[in-house]
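With one protein chain withheld, the remaining protein chains of the complex are depicted in position.
So that you can tell them apart, the chains are marked A and B in the order they are listed, and the count of residues begins at 1 in each.
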Amino acid sequence: MIWHSFSDFWAMGGYAVYVWGSFGMTAALVWAEIAWAKQARRKLVQNIQAERASVALNATDWR
Amino acid sequence: MFSKSLFYFSSPQRFYPVAGKSWPWFAVMASALAVWGLWLGIFVAPTDFQQGEGYRIIFVHVPVSWMSMIIYLAMAFWALMGLTFNTRLSGMMCSALAPTGAICAFLSLWTGALWGKPMWGTWWVWDARLTSELILFFLYLGYIALTNAIDDPRRADKAGGILALVGALNVPVIYFSVKWWNTLHQGASVSVTNGSSMDRTMLDAMLIMAVAFWLYAIAMTLYRVRNIILARERHTQWVADLPEMKAMSTGAIT
Partner (left out) sequence: MSAFWAIVRRDITLAMRRKAEVITAVFFFVVVAALFPLGIGPDMATLRLTAPGILWIGALLACMLSMGRLFAADYADGTLEQMALSPNGLSVLVAAKILAHWCLSGLPLVLLAPILGLQFDLPTNALWVLTLSLLVGTPLLSLIGAIGAALTLGVRGGDVLLSLLVLPLYVPALIFGAGAVQAEMSGLGASAHLSVLTAMALVAAVFSPWASAAALRLALES
């Protein structure tokens, strides 16, 4: 552990904006990408289920 | 016999469960390596003599830069497969890779700028690597725009494939020409590190992060290709028979 205190760690020797700006944006985009893909899957599965439900419903109407 | 196994998994139906079982492993490994790499990079690696603490940006900048190029090569590979063998899954893999690649290219530019400002004084420098990265970012955007604009998925895949291949063939030309352009107008180019003078811990952390991003990209692509498969194969019986589809929401129309 090379940091002597939390404020040293946070300040990153004066480069805080640049270092944390980089790590922060990377983390934000990684998280956003994962969240977006998960949400896309959820909506897709819901969509397909709804389609199948309405198709099944319409099929039974004809009897 | 070999060709049977080669093409066995090129059917989306067969690949879907394979991708489904494997992406969590890649995700776990990526996370573990990322934690280790970040630990080494932020808490163990010493301060750089020349660049102070600002150099730590390389622990994300270098991995995402490498990934942006590797992913484009992977896209070109799948484009070639798709155009040669006319397999649907190849085009899907190519499309699944693109968003991750574009994000890596963007992050490379973002972290590059944040690294450049304290080191060279300006938010942007027209050095060969950054400029080539900008052009690569545009290549990704072009691919995504083209495949999204075409409605027919087969045409979109093949057109995207042609574009990806033409782009991939041009990337060396673009890099060489930008390097030429840069060295004529500027003096020495800036180097990321001076090879052997890099501290061992720094190198380790950087390589671990690079592998972590690689595994992340694989996990993300496998997850995304499953979405693409579902969307395209939604009217087939095998999709209807999937366990996640059969878990019918009881609040449905009855």
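As a convention for this text, a contact is a pair of C-beta atoms (placed from the backbone, for glycine too) under 8 Å apart; a residue touches a chain by one contact, two chains touch by 3 or more.
In this text the structure is predicted, and so the values were computed from the model without any measurement.
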| item | value |
| --- | --- |
| Contacts of the hidden chain among displayed chains | B |
| Which residue of B:Met29, B:Ala159 or B:Met245 touches the chain not shown here | B:Ala159 |
| Candidate in contact with the missing chain, chosen from B:Trp25, B:Trp181 or B:Trp238 | B:Trp181 |
| In chain B, positions touching the absent partner | 135-136, 138-139, 141-142, 145-146, 149-150, 152, 154-155, 158-159, 162-163, 166-167, 170, 173-174, 176-178, 180-181, 184 |
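Following the convention adopted for this analysis, only the chains that are shown with their structure count from here on.
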| item | value |
| --- | --- |
| Chain A and chain B, separation of their C-alpha mean positions in angstrom | 16 |
| Contacting residues of chain A [partner chain B, same complex] | 1-3, 9, 12-15, 17-19, 21-23, 25-26, 29-30, 33-34, 37, 40-41, 44-54, 57 |
| Partner chain A, residues of chain B touching it in the complex | 42-47, 52-54, 56-57, 60-61, 64, 99-100, 103, 106-107, 110-111, 114-115, 117-118, 216, 220, 223-224, 226-227, 230-231, 234, 239-240, 244-245, 248-249, 252-253 |
